[in-house]
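A single protein chain has been omitted; all remaining protein chains appear in their positions.
Up next, chain A:
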Amino acid sequence: MTTVERRYARLVHLYPSRYPRDEILDTVLQSNARFTAREAFGLIVGALRARTGADVHRGPAEFLHSASRLAALALLVHAAAGDVLRALPLDVPAILQSPDGIVQYATAGLIALILHVTTIVTLARGAYRVSAATAVLGMIAAVVSASRFGAAWVQDGFWAAPMAALLIGVLAATARRERSSPMWWLLAILPAVVLLPTGSGAVLGVAWFIERQAFLVMAVLAIAWSLLDARVPLAVAALGLCNLLTIVQILLSAGWAGDGAVAGQLALAAAPTLVLLAAATVSRRRSPI
């Protein structure tokens, strides 16, 4: 095996085994006597598309369905991460030391967490109606749990559960079903506690207030990923929209809606979400196949 052959073979092995790896290697060697960056990039992108499901042909309706499903799963991870903070065991001292019996809020948080995890599993597995029911119940439990700190709708990450329930309700009303493994979504819940806007810094310590920076990094990665799959920036935009709704609620409740400087801050907060939506649109339109 020559050096060129070996280098291309390594890239071709990135493809899943259901792809004709031997044949792809044969074709790339017929097309190129030398190792070129263009072919290498094409093979890496092709392999990533194959592994993430972006290689499947989707018409406009199928694309919208699949993107909504991904967005709902991302929102559910966000909602479940918020539940983790409000449930046991992170808040045990607060629960035990509180004079006014707040154990019901933590219990509601735990119930919300269980329901949101169930929703992730059922949605990923294609049981949309069950997931719609558990999403609504999870949303109610999350609202009860969050009301411990006052108005639930102005708290970080509050809108994740209602938005997910709404999206799943719409998906359940359609005839299409998409199935995948829920494993990665479930594994994402714990990192999401500090990476998504959940207000984790208030519970874990100020040093954990990294959610804004983390969202910007996530937005940049999603924009880069739009080269492969236009659904991913849409899913991250849903998370951004969720955060934006919280900011708008805070502004409205504080009566700052007419303030010019506040409007500027709001526009700045909305910018990553708008850029993500634009990246998804461009990606969808420029797809070569």
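Just so we're on the same page, contacts are C-beta pairs under 8 Å (C-beta built on N, C-alpha and C of every residue); 3 or more make two chains touch, one makes a residue touch a chain; residues count from 1.
Keep this in mind: contacts and distances are computed from a predicted model.
Asker: Name the absent chain as its UniProt record does, using one of the following: "ABC transporter ATP-binding protein", "Succinate dehydrogenase subunit B", "Sulfate transport system permease protein" or "PadR family transcriptional regulator".
Answerer: So, among "ABC transporter ATP-binding protein", "Succinate dehydrogenase subunit B", "Sulfate transport system permease protein" or "PadR family transcriptional regulator", the name matching the hidden chain's UniProt entry is "PadR family transcriptional regulator".
Asker: Out of A:43, A:238 or A:251, which is the one that touches the chain we can't see?
Answerer: A:43
Asker: Footprint of the hidden chain on chain A, which residues?
Answerer: These residues touch the chain not displayed: 15, 19-20, 22-28, 30-31, 38-39, 41-47, 49-50, 55-57, 287-289.
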